[in-house]
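The complex is shown incomplete by one protein chain, all other protein chains being positioned as in the whole.
Residue numbering begins at 1 within each chain, and the chains themselves are lettered A, B and C in the order written.
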Amino acid sequence: MTETTMAQALNRALRDALAADPDVLVYGEDVGPLGGVFRVTDGLAAEFGAERCFDSPLAEAGIVGTAVGMAMHGGRPVVEMQFDSFAYPAFEQLVSHVAKMRNRTQGAVELPMVVRIPYGGGIGGVEHHSDSSEAYYAHTPGLRVVTPGNPADGYSMLREAIDCPDPVVFLEPKRRYWDRADLELPVRTESMDRAVVRSSGTDVTLIAYGPMVATALETAEAAREEGIDVEVVDLRSLSPFDDATVAESVRRTGRAVVVHEAPMFGGYGAEVAARVTEQCFHYLEAPVLRVGGLDIPYPPPKLEEYYLPSVDRILDAMDRLQWEADWFPEAPPRPRADAVPLPCNDSAGASAGGSDRSRSEVSAWAPSRP
Amino acid sequence: MTETTMAQALNRALRDALAADPDVLVYGEDVGPLGGVFRVTDGLAAEFGAERCFDSPLAEAGIVGTAVGMAMHGGRPVVEMQFDSFAYPAFEQLVSHVAKMRNRTQGAVELPMVVRIPYGGGIGGVEHHSDSSEAYYAHTPGLRVVTPGNPADGYSMLREAIDCPDPVVFLEPKRRYWDRADLELPVRTESMDRAVVRSSGTDVTLIAYGPMVATALETAEAAREEGIDVEVVDLRSLSPFDDATVAESVRRTGRAVVVHEAPMFGGYGAEVAARVTEQCFHYLEAPVLRVGGLDIPYPPPKLEEYYLPSVDRILDAMDRLQWEADWFPEAPPRPRADAVPLPCNDSAGASAGGSDRSRSEVSAWAPSRP
Amino acid sequence: MKRIDDRAEPAPAPTLPSTEPIRLVDRKGHRVVDSAYPTPDHGTLLTLLRSMVIGRRFDRQAGALARQGRLAVYPSSYGQEACQIGGVLALAEHDWLFPTYRDCVALVTRGIDPVDTLTLMRGDWHNGYDPGRYRCAPQCTPLATNASHAVGLTYAARRKGEDVAALVLMGDGATSEGDAHEAYNFAAVWNTPVVFLIQNNHWAISVPVRKQSAAPTLAHKAIGYGMRGYHVDGNDAAAVYSVVSHALGEARAGGGPAIIEAQTYRLDPHTNSDAPQRYRDESEVEYWKERDPVARLEALLRAEGRLDDAELDRVAAEAERLATDLRERLSGERSPRGTRDAGRRGGPALSPDDLFTHVYAAAPPMLAQQRQALLDELRGV
Partner (left out) sequence: MKRIDDRAEPAPAPTLPSTEPIRLVDRKGHRVVDSAYPTPDHGTLLTLLRSMVIGRRFDRQAGALARQGRLAVYPSSYGQEACQIGGVLALAEHDWLFPTYRDCVALVTRGIDPVDTLTLMRGDWHNGYDPGRYRCAPQCTPLATNASHAVGLTYAARRKGEDVAALVLMGDGATSEGDAHEAYNFAAVWNTPVVFLIQNNHWAISVPVRKQSAAPTLAHKAIGYGMRGYHVDGNDAAAVYSVVSHALGEARAGGGPAIIEAQTYRLDPHTNSDAPQRYRDESEVEYWKERDPVARLEALLRAEGRLDDAELDRVAAEAERLATDLRERLSGERSPRGTRDAGRRGGPALSPDDLFTHVYAAAPPMLAQQRQALLDELRGV
């Protein structure tokens, strides 16, 4: 076991994918000799040559558009958008082509391509370098949107995304690039479609993804000291959504908080809250609460600490989950897990992802695609 | 009183705004001699000259970008995106500049500009002509996002949007362009920030906006025949959201359904459901349900009827609102309006928009800006 | 100052296109001598003519179907046959074509079943043919957005050692989009074999080309990317064929991509729901009708004794058969205006079930549920 950062794990995933499949191509702005501004493509140009990993002209719509063409003809392009906000020029390509090509052609043309986007704040970046843009993509049918929360998932999910026959928006939590884990690579973790319970608990389900998973785990520790037993669910796949794992947890705990960095209004947390409520209404002791970024443009570095969800804010939200039986005198405690559930999607996966808590299952990655 | 379509009301609003304020400019693709593909700018070029209403080069980012520049220097540009999907090339300008300029400059530069976008389906349009893109904009702090549901609001809200010192994404429900109302113009309806109760009822609150308001009203009629008394709330402003009016209604009825055309997953309805639940949890007899478009790319004309929310689907959702007291035996009926409310935003407006049901208040529009 | 900048050597000393378009056959059907571009041989000219006669008949039929409400919309090719057909016939079978909504005649010329070329316009589905089989991308509606697809596709093909060039069709209006620029630039920098054929039909719906560009010609853009630019008479099928062939040949040989502006004219309204009287004068249409691409080639071939009435009748009969076949096969069509006259139900080619099948490779649980709910709803469950 060696200490591996998420950036290193992602780098290794790209390297292994390039080695495993000659159709994989990595390109974008500064991904060649420089190795990307976050060094995620470090060394790839040198190892695989400028034909396999290269700098393109500086134009994001062109990068995604050419990737569409490559994927139409047997390529497996993995392109990098340098920062979240700089993927916006490619929005039309993503929404009007990448998401729709398979459907448009009744499956005749598939687009196995990955658009890597470092996203989120917390690194002291100036304007336009800290957006959390996941809600824009997750609302677009035809795109898969995934985001790893730790180095092992960084490796495994990126390899899975590259192998996936659908286009994947792969959101990398940039403030976690330097997070370390003891890790032997290659590693294969749970399917990228699956949410995973990162820390089990009985009192409240804390739902997080990407950059907020570590914050959620920290919160769980702090809450434990206050006597609250928090279950942390790492969503991993934002679209499609793993209803089974999440609903199972919330029915058990009866309370839920969802947390993300993006502005709260119209954010991804709204979807989580709405669907969890719909599926678990009669198990809920309190409304599903959301902790998100403020509903303002992402602030400058010196003020970002006021914007970002913190352990304290998540604990505060938990405090508002109506723990006192008499807090709301007319409302008797809700029925718990033995109650009749609302009609709900239990088909998200054969195995209940919720019960599988192994952080990562070390197994060699099959070099060829499934 | 004369019969006026929404397209005519919008046209008249543009005409009156151009007449009232020499800084107002109308431009975009085909808005000049043709009068726009929906004829919303009909006659404006002839009346105000090619300096005030004109065709620009065919480039949406350029259209919105030049509008930013005009607004920076005293102009009040009103630009048209020809269809919803064709606004995507302008996404970066909208998110990274239009939404942020005032904040970036601490108020030194304001952008009084309107981006008109015909949106939604139901007109038999081929690919890319029927997207409901409101969730993308509503999640972007700094943008105002409004959408009229009837001709009177078409007129009044567009004039208000043009007068507004903030940039406004003005979403026009294109399938309602030809809807008629008996109307004397100019007309001033409720403030565009305010939601309005279009039809009062006691059993369930049906929350809709834009193209779905008429469908919601139809549903209310149909439900009444089945003995369900539906209150229809027309949101009008998607961002900011009028919490006061909506929460007041839902607390009264104890049930809510939100409906829109956009794909349901991550859609605007999620925000509505999440915040209504948060604010009205203990008043709710059932979870807030959503009726939306399917989570697929917008279908071709011959299949769109299967995609679009219909009166039947909304009635079906209402049926699932757990009307039978014994449907869920362990769960006793929730406390009603006399119960202690969750901490909730009651400050959305001084007057409870909910009590104001006048469809439109006929009053001359002051020609100069407030 | 020595340029330290080692920019890729620009393709053969770029010269500016002439403002007079390249022309091989004038509007009276006389040959024009141009030493740079050979006039195609008679066999090729006959093929061009035959394809144009068939293409025009197809287009007229599609227009009629649109007026009858059997198509959701139809953007006409009338007047632009030389561009579309001259361009498509210059392609090799293994090359790729990237058409727009405007280019149904190009699709027919590419060999796609006419009924399938109209799937998008019928409102049955977004695309009606297998792109891989015909090496023809789906018709593209968001302007200029498929141009970069062509660049990526030819890049991927070259990596596999395949000799694949691509022809991108685009309108004059589309050149204003940022996507056009990015595609031109990627093609030039990557030196991929793509020819961008701009059908300058003088209008982008109601907007005249002078409101799109102040350039001497649209082909003048080429030099700004370091590629070759050609300005051609787009109503001269021989010239379009010859110049596109030449450009494709250069591109294949590593000479880089090219922009070709073809001067042509849309004789019909933009689509069946357009109102051209609002923005253009009928005299302009008359002017261009005198420059008809079909009549011109017919005149030449007749004058040179390569075409007689009998042959023309044969071609016309073939075109008529295609039109009849199209009409008959679409006669069972219901109106595509699904929602607005939902009363007029009829069977669409695809079932509602198909809405869910190809959103992803495998439908995720949420979609499987929505499919089930819809099927239940339709069965009245």
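Things to note:
Going forward, contacts are C-beta pairs under 8 Å (C-beta built on N, C-alpha and C of every residue); 3 or more make two chains touch, one makes a residue touch a chain.
Given the structure is predicted, the values throughout are model-derived calculations rather than measurements.
By the touch rule given at the top, the unshown chain touches A, B, C in the complete complex. Listed residues B:12, B:39 or B:102: the one in touch with the omitted chain is B:102.
Although one chain is not shown, part of chain C still touches it, namely residues 1, 3-8, 10-11, 14, 16, 20-21, 23, 27, 176-182, 185, 188-189, 191, 200, 202, 208-216, 220-227, 233, 256, 263, 265, 284, 287-288, 291. Residue-level contact of chain A with the missing chain is found at 29-30, 32-35, 37, 55-62, 85-86, 88-89, 121-129, 175, 265, 294-297, 299-308, 312-313, 316. On the side of chain B, the interface with the absent chain consists of residues 25, 51, 56-57, 59, 61-62, 64-75, 77, 89, 92-93, 96-97, 100-110, 141-142, 144, 164-166, 193, 240-241, 243-244, 345, 347-349, using the contact rule stated above.
One rule holds in what follows: only the chains that are shown with their structure count from here on.
Among the other chains, A has the CA centre that is most remote from the centre of chain C.
Taking the mean of the C-alpha atoms as each chain's centre, chain A and chain C sit 41 Å apart.
Our note on geometry: chain B versus chain C, Cα centroid distance of 38 Å, whole angstroms. As a whole-number value, the distance joining the C-alpha centres of chain A and chain B reads 30 Å. Shown for chain C are the residues in touch with two or more other chains, namely 125-126, 142, 178-179, 354, 359, 366-367.
Shared interface positions of chain B, defined as residues touching 2 or more other chains, are 61, 85, 88-89, 127-128, 265, 295-297.
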